[in-house]
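Mind having a look at this structure? Questions to follow.
A single protein chain has been omitted; all remaining protein chains appear in their positions.
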Amino acid sequence: MNNFGRLFRISLFGESHGIQVGVTIDGCPAGIPLTEDDLIKELDRRRSGAKGTTPRKESDMPNIVSGVFNNYTTGAPITVLFENANTRSKDYSQFLDIPRPGHADFTAQQKFKGFQDYRGGGHFSGRITLALVTAGAIAKKLIHPVEIKSDILEIGGNPNIQEAIDNAIRNKDSVGGIIRCIATNMPAGLGEPFFDKTESLLAHIIFAIPAIKGLEFGAGFEAAKMWGSENNDNYITADGKTDTNNAGGINGGITSGNDLVLKVVVKPTSSTSQKQRTLNVKTGEMTEFIVEGRHDTCIALRVPVVLESAVAIVLADLMMQEQQIPKVYEKK
Amino acid sequence: MNNFGRLFRISLFGESHGIQVGVTIDGCPAGIPLTEDDLIKELDRRRSGAKGTTPRKESDMPNIVSGVFNNYTTGAPITVLFENANTRSKDYSQFLDIPRPGHADFTAQQKFKGFQDYRGGGHFSGRITLALVTAGAIAKKLIHPVEIKSDILEIGGNPNIQEAIDNAIRNKDSVGGIIRCIATNMPAGLGEPFFDKTESLLAHIIFAIPAIKGLEFGAGFEAAKMWGSENNDNYITADGKTDTNNAGGINGGITSGNDLVLKVVVKPTSSTSQKQRTLNVKTGEMTEFIVEGRHDTCIALRVPVVLESAVAIVLADLMMQEQQIPKVYEKK
Amino acid sequence: MNNFGRLFRISLFGESHGIQVGVTIDGCPAGIPLTEDDLIKELDRRRSGAKGTTPRKESDMPNIVSGVFNNYTTGAPITVLFENANTRSKDYSQFLDIPRPGHADFTAQQKFKGFQDYRGGGHFSGRITLALVTAGAIAKKLIHPVEIKSDILEIGGNPNIQEAIDNAIRNKDSVGGIIRCIATNMPAGLGEPFFDKTESLLAHIIFAIPAIKGLEFGAGFEAAKMWGSENNDNYITADGKTDTNNAGGINGGITSGNDLVLKVVVKPTSSTSQKQRTLNVKTGEMTEFIVEGRHDTCIALRVPVVLESAVAIVLADLMMQEQQIPKVYEKK
Partner (left out) sequence: MNNFGRLFRISLFGESHGIQVGVTIDGCPAGIPLTEDDLIKELDRRRSGAKGTTPRKESDMPNIVSGVFNNYTTGAPITVLFENANTRSKDYSQFLDIPRPGHADFTAQQKFKGFQDYRGGGHFSGRITLALVTAGAIAKKLIHPVEIKSDILEIGGNPNIQEAIDNAIRNKDSVGGIIRCIATNMPAGLGEPFFDKTESLLAHIIFAIPAIKGLEFGAGFEAAKMWGSENNDNYITADGKTDTNNAGGINGGITSGNDLVLKVVVKPTSSTSQKQRTLNVKTGEMTEFIVEGRHDTCIALRVPVVLESAVAIVLADLMMQEQQIPKVYEKK
């Protein structure tokens, strides 16, 4: 199921080492100014290159092939393509027999019985998040005046990010982290009970981001230690602002107009330079191996823009449902 | 959006103090033995009555009105109704002006502008989870040989549940807790990348359960503190069993055949016997109030069966997609 | 798949001789005045009783059990139930072996392998159209200023309806007919290319009405005999009115503001008082039989209100997508 969304609908495709990766955004209003440059700004935030991320130069140039005319969206589906390039010809087929711990090698094989494109993770690759960031860049244009920001709270349990990364590189191991996302200037009233509560839709798309294994809103797991009288947020203004924000801006699945606050955990990159033990499922023998080649020490560093994109996509859809975004913008 | 599911589809309706609450299950295979008694077993687990839960005697008798013939499902939509009864006639309209902290009073008003049925939480009431438990009871019949169990890990930060409840009652406050759900005998290969990953679907429905504010799979937030080499689960058997289960039985969004393990946080019941401060949004004045009447000290106590139901509903759908559940069972 | 609609969503259930038939309407805006009386007006138009329709007194009293509070819709799902009553205890199980020509006896058996509720047609019964008419009655309240009217063009090939019915009764046979539906005061711009063209959505729901076997828009099949220059409708006013309306008010799947015009064919009632030959599929022997009991001579007579309802349901959804219907009405 590679589609998501009710009114702002995205549909993605592609594999890490295939020909192209892409995304189709259907239901986007007509009349939004849009060029490749608008996308590049966001896509660059996702790029590797920083310390702790893979040095691979990805081919991240977006190519808008439909749905935009005279630099404005038309109301027809917008498709954005990315060529795959710079892929190494190393032999990934070994991972069919010796599935890498933490990767999807084993589960993909169970599901697709050897037909999956296993090169570089195939359709399970983090490269597919290009599609999310592209759709998110467009969604961000719609959700005015909402602003979405993400920051890294900790890496490997350490709030000093750089120190944590240096540490991991020194240890030749990978690390994960915790990312927070905050949306400000939120409208009240978003979310569609019972099943399309704001948390439900956000959780749906956020858990589709590779490596996310936990999600909490507001006080999250801390709420389990509080009294109700502590955890409840008291209203202090007539437009619903509260003194605390343990609810993360959502009550009963509906936004309250307070900041939307959520945190996710990104697991450590599955590929690590440490020697690992795993099973050769064909021979039944335990084996040791080291994942060779380039890989991110900490994939969490690249998650903030992906997380923001996921949030923007959901908010765009919900604001469209609330008729806070027009079907067609005014022509200038 | 009160529908959920692709092949095993549920559609729910009702308000706390309305005439009836109910659920329609569409897409359920034909040929499953089903009577009201099958449902009652599960529904009873959700009932109040235990210490820490509301003494209100709910009218929880299910009434199957369609989709079952000669005690077997027919393949047509199954509708199960519950009469509402024993509702007190107290005045809930005051909460339009003085929204209760933690409740959906304010957000519902923002969204539905006064048309919402505000009595007893209306469509936001926990009573609606009757629908989930009903659908879950049916789903559990389909997902053989999978077994789902939930347990309460802690209440108010205390692993001694009874002590925690007694404490809260003594303090005249409410508490939350952490619930774990485990599914065993799991098939490998469930989950539909990119957006219908197993975590995504589970998260979608789980966050629709009132009072859930966080969810993690396997090691969850703890993974942020581990090295990759620690967090990775090493395969030890040819059918994919791993030595650890930090992934919670899911890699790349697809089940591995290891136990599915997840935890949720249930926030403290919003209604508490403590005096609370909130705003009269009409007059703009701060006011103090105490929520009167019956309410659960700890709603988390009633969540396990709801959580299991949510998991069962998703697994039934995914197993149907994998053709592991027939469209029509063999006639006996 | 008993759900239909994107924003105005209906979900129906029930069998002819089961306990209840019903419908849930999800996504209906809050603030619409609604009582059972509003529904009865439309439901009465569907009632039997006229010459040529079955004399069975159906239990057609609607019971709104959710989604309405103080006589206004709340924004939560609206469920309307109908008790089944006055069902005869005749033996329908014989039709498992001797499937009635024209009925769904054989196909239901092929699909549901004997688990289907075969009494009175079960879930295939025309009684299920109560659900459509109910949803349609609500939809009609939303689509202001659009007016929908249906009329019977011919019965048994005869534009004199009464004569045709009398003829059929005299011949102890059943007849079908052609029904036209026209929607006036149409907004331009409805329809969502490529797949949710106005014709596509209308056709989807209209072919779900039992006994409909053909549908055409505007000139329909006659267009095959015209030159392009004849068939094209020439614009004569700046708001898009055309001199002819061979397109039936839709171009490129999008409404033009001209009247929406469509015609359907309703096949003759499958139950007829004529002796029929069919096969005993168990013994393999040809057999003759006469369908006993009450049945409509001409089910087409009851279709107009059902057809209008189907059209209203689609237009409500499309007008909601165009933001021509508010999510919440103004409070009076």
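A, B and C label the chains in the order they appear, each numbered from 1.
Basically, a residue touches a chain if its C-beta (ideal position, glycine included) is under 8 Å from a C-beta of that chain, and two chains touch if they have at least 3 such contacts.
Since the structure is predicted, the reported quantities are computational estimates derived from the model, not experimental observations.
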Among C:Ile40, C:Leu96 or C:Leu215, single out the residue that touches the unshown chain. C:Leu215
Absent-chain contact - pick from A:Gln20, A:Asn160, A:Thr237 or A:Thr287: A:Gln20
Omitted-chain contact residue, chosen from B:Leu7, B:Ile40 or B:Leu96: B:Leu7
If you put the missing chain back, which residues of chain B would it touch? 6-7, 76, 193, 321-323, 326-327
Residues on chain C that touch the omitted chain in the whole complex? 1-4, 6, 12, 99, 101-104, 106-108, 110-111, 123-124, 128, 154-157, 168, 171, 173-178, 188-189, 191-197, 199-208, 210, 212-221, 223-238, 240, 242, 246-248, 250-257, 265-272, 274, 276-279, 281, 284, 286, 300
Which chain A residues would touch the chain omitted from the figure, given the whole complex? 1-3, 9, 11-15, 18-22, 24, 26-27, 30-31, 63-67, 69, 72-79, 81, 111-117, 119, 122-123, 328-329, 331
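Note that in this section only the chains that are shown with their structure count from here on.
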Chain A to chain B, mean C-alpha position gap in Å, rounds to 26
What whole-number Å value describes the gap between the mean CA coordinates of chain A and chain C? 44
Counting only residues that touch at least 2 other chains, which ones in chain A make the list? 6, 193
